[in-house]
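Only one protein chain is missing from this complex, and each of the others stays in its spot.
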Amino acid sequence: MHANEADGKTLVAIYRKMALIKHSDDRVIDAMKAGRMQMPYYSARGQECIPAAISVLLDDADYLVTIYRGVHDMLAKGLPAKLLWAELAGKATGSCKGKGGPMHLTYPSKGCMVTTGIVGASLPIACGLALAAQLRGETRVTIANFGDGASNIGAFHESLNLASVWKLPVVFVCQNNRYAEHTSYAKGTSCERIADRAAAYAMPGVRVDGNDPRAVYRVAQTAIARARAGEGPTLIEAMTFRFNGHLIGDMGEYIPKADYAAALAADPYPRFRQQLLDDRHASAAELDAIDAAVREEIDDAEAFAMSSPPPDAREVTRDVYAHDIA
Amino acid sequence: MHANEADGKTLVAIYRKMALIKHSDDRVIDAMKAGRMQMPYYSARGQECIPAAISVLLDDADYLVTIYRGVHDMLAKGLPAKLLWAELAGKATGSCKGKGGPMHLTYPSKGCMVTTGIVGASLPIACGLALAAQLRGETRVTIANFGDGASNIGAFHESLNLASVWKLPVVFVCQNNRYAEHTSYAKGTSCERIADRAAAYAMPGVRVDGNDPRAVYRVAQTAIARARAGEGPTLIEAMTFRFNGHLIGDMGEYIPKADYAAALAADPYPRFRQQLLDDRHASAAELDAIDAAVREEIDDAEAFAMSSPPPDAREVTRDVYAHDIA
Amino acid sequence: MSTTPKTQANLLQSLNQALHDAMEDDPAVIVFGEDIADPEGGGIVKLTHGLSTKFGARVRSTPISEMAFVGAAVGAAVAGFKPVVEIMLMNFTAVCMDQITNHAAKLRFMSGGQTHVPMVIRTMTGSGMQNGGQHSDFLEAWFCHTPGIKVVMPSNPVDGYGLLRSAIDDPDPVLFVEHLPSYWLPGAAPERGSRIPIGKARVHRQGCDVTVIGYSRAMHDIAPVAEKLAADGIACEVIDLRTVSPLDMDTVLTSVKKTGRAVVVHEAVKSFGVGAEVSSRIHEALFRELKAPVERVASADSPVPYAPPLEAAFLYRPADIETAIRKTLA
Partner (left out) sequence: MSTTPKTQANLLQSLNQALHDAMEDDPAVIVFGEDIADPEGGGIVKLTHGLSTKFGARVRSTPISEMAFVGAAVGAAVAGFKPVVEIMLMNFTAVCMDQITNHAAKLRFMSGGQTHVPMVIRTMTGSGMQNGGQHSDFLEAWFCHTPGIKVVMPSNPVDGYGLLRSAIDDPDPVLFVEHLPSYWLPGAAPERGSRIPIGKARVHRQGCDVTVIGYSRAMHDIAPVAEKLAADGIACEVIDLRTVSPLDMDTVLTSVKKTGRAVVVHEAVKSFGVGAEVSSRIHEALFRELKAPVERVASADSPVPYAPPLEAAFLYRPADIETAIRKTLA
């Protein structure tokens, strides 16, 4: 077995992360539908396989930068569900004290450095985190997540060029869910494959089925090894789909029914579960136990969030600068 | 002879434009050295062949957008030398009434629409001019000039993508003089050839010797025909060199002596003159007559500029808006 | 939406109507922005709904490339079109600031009047929707400090329609700022083709004791306070600036000359905001006539927070408006 093939233990670890992301997302939507929670929520359900498979290759020291649609990336990297839920609920106990919300999730102790709400802005910042590791001579890698639509904004271009010229230890992960808000891929993007844009920066670019954990693991392993070895950046385009629209409330009228159905049929979660069973990497009982444990984790997280106090109004004067403002 | 081969008459017309650019530039530098003029002047001497060969394929209706280093582009497109010189001298009779200067040369009646001092900003604006032509169903083409360094800024990426998605009738002309201010090509640009970046936008990209009028004419002819036919944009990378540094005063210490010498040896102006003689497209006497006529045009332009009045101080309150401000 | 009953309309409907009517009346008007065409839903709040179906290629959804499409609007305007582009949220002006401030605002001047840029940039913003620090800011002061561009900020459907029509007619670039949370508030319907002049404030309510000046969302907070104080015998003269740059100081000073007192209110953070300019100009012009210093009511000098209780703490409270008014009367 090659170094870049995930073994059974790893595959099960990936499954656990996917389960955590899926169940948390299902629960958030349930809580919103039931009126227990309210927020602008960008579900990543359907994309969980990508960060799950990448993050088993990372440790806490590695850096992650993501976007408003980044709950899956954050959970996979280690943001505790409790702190996530409390943040979504806007509570004082949230990872950002309720100041950031879903678009600004942060948790440095697990390498969750920045979440941005500005399309494209995750890439330049990732270059800086990677520069820090390079200057310190660390093997630390930085993962920069963004969407397909973001590949058309200037910051993408400048960042890939800079990362290539400076040989920065960064992996650019384009989660291509084929839509930018309500605009389909081809209406906004002139090239067939975003991965092909890597050539403009003399950088390896690879497209992969983002719903196949083994495939994502394989390409991520190569890109991360390359970055740790000081050989520079890689662009990964992971093909996927978002099941719950751009924002909760989005009815997806702009998505052809057949495409939607096909995407749902390719749901990575049940498919991967079946693969694990078929390949005998785990028994149904073992996987059920994982799901149950994860659900319990979410139960605790929601309970924690709901029972937590709201932030104090004075927090508006704190964290604007190191010193409080009047 | 192919449609995209320049005939003798056309080659002589190109020579005349090159002569105009060269003699005007020589004279400006002479005027600055002698203290007759003072300004931040970005000489394009050495790059004259590019706009000279392109502009013989254009008429007044076609649009041009260029950058601070754009005097050559403007003269080739038809900005009268008198109005150029008066503008450089900051006189009321300048094309921009002395308000714009070398970085903002404009003369719409000849299609000289915008000159910008912001790297990269010429490209989005060119897309808009091209969009106007497309919406009106005109065959008008827009030429967008910029430098090699500009190919690393976000506006380049966004513009080429937009132009490709909308099939805009624009030709992107990268005048690659191998330096961005004092930074050499490779230090800022990750790819071997800027022309290769066109692939990221599913657009034809071609590199050409920018000092060879025939070659520039050939690729420009194809690109312009493609644009006029509604088939979309093209990226042209024209290899060239600027003989007088970034700004007058720049001593070029950052340029390896040998490279500088080689570039000067490849001076397109005397080389093209010799070609015209060798190919019998013109006699020495005919070319001398052209040079003499051009020098006279510059004499008149300088005299006009020098004898013109300065702008009235009240001009500061005019052209901020359609109505004057208090 | 293009067939709204003429009696009532909300801001969303009146702006949609203004775009339909402008495109119908003037073939030079073109519209583009992210997701604004009908296949993409006619805009994230459906404000541009129906335009692409009716006007075809003149209406386009763009890639996520604000620099490119705002710059393209500049170019199309220089070529004689009247582009109306949408920058979805006001914070995103930060990714295309160069085309707005270095180009749209300056080409007329730098070209010595040979070119000009008759374009409108529509954008929406406002706190109170848990959109957090990068999706809620009021940044009008940046653009007011930029000569060459005008800044218009309507507070109701009738002004919205008339000001948008005037902005589209205007020969110079106009930044048109819409308050997202009040799109759905019902109001009177605009007259088809009506225009509200740019640069003219509106006296919303007559009064002799104190002048209260606002624009955009602030008008919704000022009105009830003025009502309440009227009951206590305090007569507020309420002015809706409508255009923030250029400021209609004639209307403001005429009122303050009468009342001798003034309060300026806006959602943008207080420091270095629009209120400072209005306050300075009143003090400069009416120092001797003023009975009290001009008061400013605005948001806390912090980013916009996410949690509702913090959003409430960020924004001024209506009570702050009353306190400021009473302070000028003390």
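First chain written, first letter: the chains are A, B and C, and each begins at residue 1.
Assume a residue touches a chain if its C-beta (ideal position, glycine included) is under 8 Å from a C-beta of that chain, and two chains touch if they have at least 3 such contacts.
Note that the structure is predicted; figures quoted are calculated from it, not measured.
Checked against the full complex, the one of B:Lys9, B:Arg136 or B:Lys187 touching the unshown chain is B:Lys187. Among B:Arg45, B:Lys91 or B:Arg140, only B:Lys91 touches the chain that is left out of the view.
Considering the whole complex, the residue from A:Gln47, A:Thr66, A:Ser95 or A:Ser190 that touches the absent chain is A:Ser95.
Touching the missing chain, out of C:Arg205, C:Lys258 or C:His283, is residue C:His283. Of C:Arg58, C:Lys82 or C:Lys106, it is C:Lys106 that touches the chain left out of the display. For chain C, the list of residues touching the undisplayed chain reads 91-95, 97-98, 100-102, 105-106, 109-110, 132-134, 139, 141-142, 144-145, 147-148, 245, 268-269, 271-277, 279-280, 283-284, 287, 290, 292-296, 301-303, 305-306.
Within the complete assembly, residues 63, 65, 94-100, 104, 106-108, 113-114, 116, 118, 121, 123-133, 135, 142, 154-155, 158-159, 161-162, 165-166, 318-322, 325 of chain A touch the chain that is not shown. In the full complex, chain B contacts the hidden chain through residues 38-40, 90-91, 94, 96, 98-101, 103-104, 116-120, 149-150, 152-155, 180-183, 187-189, 253-254, 310-311, 313-317, 320, 325.
In this section, only the chains that are shown with their structure count from here on.
Computed centre separation for the pair chain B/chain C is 40 angstrom, with centres defined by C-alpha atoms.
Chain C has its Cα centroid 36 Å from the Cα centroid of chain A.
Multi-chain contact residues of chain A (touching two or more other chains): 152-155, 187-189. Chain contacts: chain C has residues 62-63, 65-67 touching two or more partner chains.
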